[in-house]
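Quick one: this structure, given as structure tokens, is what I'll be asking you about.
For this depiction, one protein chain was excluded, whereas all remaining protein chains were kept in their positions.
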Amino acid sequence: MKNLIIIGAGGCGREVLQCAEDINEKMIANEGSKKWNIKGFLDDNLNALEGKTCSISIIGSIDGYTIVSDDVFVCAIGDSRLRQAIIEKMKSKGAIFTNIIHPSAIIASSCKIGSEQIIYPFVLISDNAVIGDGCIINMYSSIAHDSILGDYCTISAHCDITGECTLGQRVFMGTTSNIVPGCKIGSDVYICAGATVMTKVRNGLKVLGNPAKIVKF
Amino acid sequence: MKNLIIIGAGGCGREVLQCAEDINEKMIANEGSKKWNIKGFLDDNLNALEGKTCSISIIGSIDGYTIVSDDVFVCAIGDSRLRQAIIEKMKSKGAIFTNIIHPSAIIASSCKIGSEQIIYPFVLISDNAVIGDGCIINMYSSIAHDSILGDYCTISAHCDITGECTLGQRVFMGTTSNIVPGCKIGSDVYICAGATVMTKVRNGLKVLGNPAKIVKF
Partner (left out) sequence: MKNLIIIGAGGCGREVLQCAEDINEKMIANEGSKKWNIKGFLDDNLNALEGKTCSISIIGSIDGYTIVSDDVFVCAIGDSRLRQAIIEKMKSKGAIFTNIIHPSAIIASSCKIGSEQIIYPFVLISDNAVIGDGCIINMYSSIAHDSILGDYCTISAHCDITGECTLGQRVFMGTTSNIVPGCKIGSDVYICAGATVMTKVRNGLKVLGNPAKIVKF
């Protein structure tokens, strides 16, 4: 059995822990044994769990940890750029990453899903969608038919990427934001919470409101 | 066993195929045999599946297809008016339609659901709601207690029709739009993505924003 190590012991990390425990529980029910031995968190703040109810502990800092065989990793850090940097550095040191996909998520059989993913409860990824590496897709968010997400996108809860949209790399979508069919969104775009995007958005822009308009950072 | 034929091989049609496959899979798990033999798509664009991963193919055009016994149909065309025309024409030629209701949808036992429906994953239809014929209700959308939908409404994903609302025929709701309790919406109303409707809307109008205001087409 592999040892699962969660990078980041903040809110996202603890939510990923719950997902991993739900996956283990389902595997026990279906197959009689759990999927992973959940080994602990890595976090540079060794006090990150202070005051929190949590079934596992922090076993080291990110840079300080020595990878052993049977370790698999997931990077539960919400910031796209930081997540990408950590995943790339850890992979260069030999780390193997796994996807965390909650059992309640629905993923069409025709999708292509990259590696290093975190897919929360009640997510739906629909027909012929393509998801790059290192994305986080939070609860209730949906990617409809034929849409394409680049690497390291961070999709908050209750978002809807409707049909035939294209998103670049490291796009952030705030809670309950949505993109109408066929829109093209560049890389490093920041879509504010609740925004409804009805037009093309170029690289590096931030958009807010309904219909979403460009705002300065 | 009936043959299921999906009219429309676009994004909606392929999403309906996934729903039908999920229904088949659940029937096999529960009862040992699938519900339908999924025969294929009808589409006037015989190249509609080009470049797509898909387990079935297009078996003919809509008008060109000869109905045989054991055929049942579902019309997976997002445009309300076109869907109505095709369903009415096919029925006049003897076609029998079936409802596609994803196993993850929750439907209260007191609801009245019409025929020729498509109900996506994670939909919730609540107490004493009434749904007309030929509606499409996309993923995560909810119709709360006592609300009434007319025929051929098209409800996108993440919409909320709250309690005691009334919608006419062929209403379109864009993604994540919502209607506050008790609102009356006429027929052929177009509610833009992300709109929050707080007032009555008369037949044929288009509304946008939060609170939703009338806009010209």
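Order as written gives the chain letters A and B; numbering starts at 1 within each chain.
Definition applied: a residue touches a chain if its C-beta (ideal position, glycine included) is under 8 Å from a C-beta of that chain, and two chains touch if they have at least 3 such contacts.
The structure presented is a predicted model; accordingly, all values stated were derived computationally and were not measured.
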Which of A:Phe122, A:Phe172 or A:Tyr190 touches the chain that is not shown?
A:Phe122
What chain B residues would touch the chain not displayed?
106, 108-110, 122, 124, 126-128, 140, 142, 144-146, 158, 160, 162-164, 176, 178, 180, 194-196, 198, 210-211
Footprint of the hidden chain on chain A, which residues?
11-12, 14-15, 17-18, 21-22, 52-55, 104, 121-122, 139-140, 156-158, 174-176, 192-195, 208-210
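Note that only the chains that are shown with their structure count from here on.
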Cα centre of chain A to Cα centre of chain B, whole Å, reads 30
